[in-house]
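Rest of the complex left out; these chains stay put.
As written, the chains take the letters A, B and C, and residue 1 is the first residue of each chain.
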């Protein structure tokens, strides 16, 4: 699906749903800028826009069409024989967290950012693109005055959309902590390790995105005008904070794992305590019982008048004493 | 609440509580410098000061008004169409440690530092600001001769106020160490891990503050005059020392955790020892008792004259022997 | 075995299986470029090509002929007395994973990349070289227009061939995870540690390859023309992603190890639980049995009319009660 929008440099919407053959003409008009959004386009659509209208470098087209696992920003400057004007090719990933599978899914957003055009390419609808389009059309906050402004809004939206995913993760961690403390079962350890792996995955996702955004924040590219750099720095700061949060989650999970392992070894300790206690409490009875079960012919105690009641009293007393001893030692 | 102070370049107080409409006039007087402190201002107050009087860059105003989780320092240079003079925008965090929740709370202090003005912005009263204001009004130590001096005093006060928070933490660690050694209960591990997380949190707070202060200590900014750089370096040194302390706390806590885990596995070991000891001490009696409880018709020992007293003696002797054996092996 | 191919700068095959004595002549023709592939050559073959035809620096020839454990790229510029033209000497490693031994084997591929020649040297057939040769001869994708293009295709093929090896490793990890969770035996730990070592080995293989490719991706070499740099950057990106995968595997294995160790300590815990349970369930019977086995002359209960049935009932009831107690506590 191709959506195309042309804006004036005052940020107002000029045309919508432009015919393909008109695009080259509009691109020559210096008072306009063009935003073409390719959402899960067919092969022909992608080819006609990226190759025939914009004449992008074949390598960037290939990277755009194929799934590329690592984000990047690359500057393409035309050689003499090339027909394109200079542009930045950017791959950035949005994340989505599905609680059921406990997996961070990334969706790729590709940008071609030129002086007076912006081409975005993605498979499946992306919240951040839809939001930005709506804002651009409404003309709120002047975001549609230049491609680098729109690109900033898109990046900002993508980074902001990391937050709900983190929110979900944070809840999940809180729940697993509760579980580890209260009733750690066989599945708890697996769950902890699974989330831990996911947090590390998240950090590996964020790392390269940060590097890409850092290049913008340092103002490395001419196509992003100097007075917009602070805005990109802002996006970078947000992402930096998110990666700090992820680090915090990783710390928490290490702690939870420690708690779980301790709990599980404590349980064995408790069982051993219980065994010991029962064994020792029953010991006086067993000793007396076994002793006076002997068949020696001449055991004077056996025929003492109050021998048996005394034995009962001794047995009860000593059992009570051991019971009281453990009670005092706070074994239960 | 808006507090405003104008000082002469000799460091003496010129005016207090300046009317808003007078500020632009005072700003033009090169013999004066202006300090405006916004404490939890209303939206209107913030807007009128930051936008209408000082015409700051909208991005820095937004960062100032909103809570920003990471400290920063940014240099804003005016483009032609801008109405502001060059200034530094600084976000720095004061910390406060509440022992009850065992959490480091950070409060944000925003600075706008120009050649002849300083605007501070914070929500809720801040000890460091109040202190500095008092000192500036009294004129002690010439701190009020220029905005970069006042800014230094403020930063110094903030960093100094990290120390009591660390003091509290240090006490808490000492207490938990005591507890881990003497009576480690179920809550001890949680407490250790909680403090550990907090120390890591503290280190993540300090890290970026250090980076911000390092920029001042390296004399990166023209708005801070060269002969004041050593003073900023001093603040940086203090913060560096604090982060070393935090590292030391982290090391201590790792040690305490190790002690706790060892204590807890030792307890199980002690229980097993106890069980073993009781079982073995009672073994001689049980063996003799069980053996002579047999009903063989022809057990000569049963009818020996002193059989029973001998059995008693053997039983007592061997029990005493095992008891003495464990005593010698230092099992209790 | 020597295979030699000459291509025109239009990427078409000019000659095949060139006689050795013709090579110097072809090398002087600026419209051609020469690719000589040495597959497990004899000493004489290697000498005649590397020394007599191309006059390469003796150090690079030595490095080429001998197995060198670390990949590298070195630029050789001729001094006056040298007879060679500038060239790059590259050593890169292909990996192959054998599941039986659970070991990553590396095979070395040496390149000599000049302005109009490419010499490749390897022991044993290499899939990536064969593939590239076929493509070059067919003339698909213009890869045979210049040596730096062929070199790129070779590097790309090598890096792509890492993927099946990783695929194998990934399956192995999934299997061992299953095993650790379901029936962890004595061999499981060894297997986990073995794979873990292999992953670390893989990461140590990839690291230096990445450094070599990074130099190409940064466009450090004049012999690789500027407009081909993005293609090398692409190869670098793939390798970067592979090393991220390897990092992910390492994380997974750390988790699996933790699961295994926990499983194994849990088993002991279960055994202790079982012992405790059996001991305690049999305790009532043992106590009653031992007690009424005593031979006191005057034990009134012994002659009570329904003493024995009562004892049986008490014994059964208390055994059932302990059994129910453990059932309720979910001990089994």
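In the analysis below, contacts are C-beta pairs under 8 Å (C-beta built on N, C-alpha and C of every residue); 3 or more make two chains touch, one makes a residue touch a chain.
Bear in mind that the values here come from a model prediction, so they are computed numbers and not experimental data.
K.L.:
3 identical chains shown; how many in the complete assembly?
P.N.:
For the whole complex in this structure, the answer is 5 copies.
Methods note: only the chains that are shown with their structure count from here on.
K.L.:
Could you name the chain whose Cα mean is nearest to the mean of all protein Cα atoms here?
P.N.:
Taking the mean of all protein C-alpha atoms as reference, the closest chain is A.
K.L.:
Centre to centre, using CA atoms, which chain is the farthest one from chain B?
P.N.:
Farthest chain from chain B, going by C-alpha centroids: C.
K.L.:
Just curious, how far off is chain C from chain A if you go by their C-alpha centres, in Å?
P.N.:
Here the centre of chain C sits 26 Å away from the centre of chain A.
K.L.:
Would you please write down the residue numbers of chain B that are in contact with two or more other chains?
P.N.:
293
K.L.:
Report the residues of chain C in contact with chain A in the complex, numbered from low to high.
P.N.:
Touching chain A: residues 181, 227, 230-231, 233-234, 237, 240-241, 244, 247-248, 251-252, 255, 258-259, 262, 265-266, 268-269, 272-273, 275-276, 279-280, 283, 286-287, 290-291, 293-300 of chain C.
K.L.:
For a test of understanding, state which residues of chain B touch chain A in their complex under the given definition.
P.N.:
57, 59-60, 63, 68-70, 72, 74, 76, 79, 186, 189-190, 193, 196-197, 200-201, 204, 257, 261, 264-265, 267-268, 271-272, 274-275, 278-279, 282, 285-286, 288-290, 292-295, 299, 301-303, 305, 307-308, 311
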